[in-house]
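Here the complex is missing a single protein chain, while all its other protein chains stay put.
This part shows chain A:
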Amino acid sequence: MIRVELLRRDNPSRALRLLSPLIGLSLALITGAIMFSLMGKNPAAALYVYFIEPLTEAWSVHELLIKAAPLILMGAGLSICYLSNNWNIGAEGQFIMGALAGSIFPVLFTDFQNPMVLPLMFIFAVAGGALWAGIPALLKARFNTNEILVSLMLVYVAERILDYLVRGPWRNPGGMNFPESVRFHSYARVPEIMPWDGRANLGIVIAILVAIALWFMLSRTLKGFEVKVIGASPRAGRFAGFSSKGMIFFSFLVAGGCAGLAGIIEVAGASAQLRPIISPGYGFTAIIVAFLGRLNPLGAIAAGLILALTYLGGEAAQISLQISDKASRVFQGTLLLYILACDTLIHYRIRFSRKPAAKGIEQAAASSEQQPPAAERAV
């Protein structure tokens, strides 16, 4: 049997490491061009519509920022989790629970209308998302349960709770029995930053500030050092006096809080009410954002914008070139695959071997815990 092993390169090329995203992007563009021309579309036009057209008009840039804000917030938060080796893949559920906790004010206390409402909503949303993320953290720290499974399963629980609330107790009494909450009053809306141009709201500003704060924490504080040490080697972390249980809570609560904040920004921003479905999968896309951003909160800003762009581009390609939604998704997938593959192959080399090498197994096992292959698993 031929084994395929990933072996860490001793000296990955620094130039290649820097160029990696560009190489991935170029390969994806070439593949995309081939795919579009096989479909009988002009590849140049298709790529223009995909990557440039959504950026040519102000309102469309606003849409980009609306889509990017939750991705950046959650991607940056998840980076902390993944760096510390805590595999929280339930941001989608934390997003929903944050949105629910924050919506308590506009939905249940409709008469409570003053400038205090929005800050309170934000605080509740952060708490809601963090508490929801606290469940897998507690179970992992206490009973050593698998946090991947628990955090993922709690997504579906959160979806059901949202579903129950908007169909039952939180349903708009004037809404003909349709599953939706009342529309939020104006004090409970995230203000738009440039309302004369488009719909983008304060969410994107908050997202970027949070990402910068997380980056500062990671790169300039002891806590950030602790995150990285525990992630790289829990044993070394223990010698340094760091608590890996404490880190489980810290990383999950930070990521959950970010996701909760993203949730309230989404419902109090673009949609202004709760519906049975409030997220088109932002919480899962954010996992990709975290890895595309190389687990750096600042990278998550760029990655969030890029992924938001591919969503808008896919839509624009459907409208103006009748390129099917499926082709757009294939293209998105290609892009991510190339970028992650480039990162992986720059840091690791592939070895085919016939004999079962004991050392190789160990290395393969160790390397599979490193970032890029895990990214593919999580995706």
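The rule we apply is simple: contacts are C-beta pairs under 8 Å (C-beta built on N, C-alpha and C of every residue); 3 or more make two chains touch, one makes a residue touch a chain; residues count from 1.
Simple rule for what comes next: contacts and distances are computed from a predicted model.
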UniProt protein name of the chain not shown, from "Two component transcriptional regulator, LuxR family", "Quinol oxidase subunit 2", "M56 family metallopeptidase" or "BMP family ABC transporter substrate-binding protein": "BMP family ABC transporter substrate-binding protein"
Sole residue of A:113, A:145, A:243 or A:271 that reaches the chain not shown, by the stated touch rule: A:271
Among A:5, A:192 or A:315, the residue in touch with the chain that has been omitted: A:315
Residue ranges of chain A at the interface with the undisplayed chain: 57, 59-60, 63, 66-67, 163, 167-168, 176-180, 183, 199, 270-271, 273, 275-281, 312, 315-316, 318-320, 322, 324-326
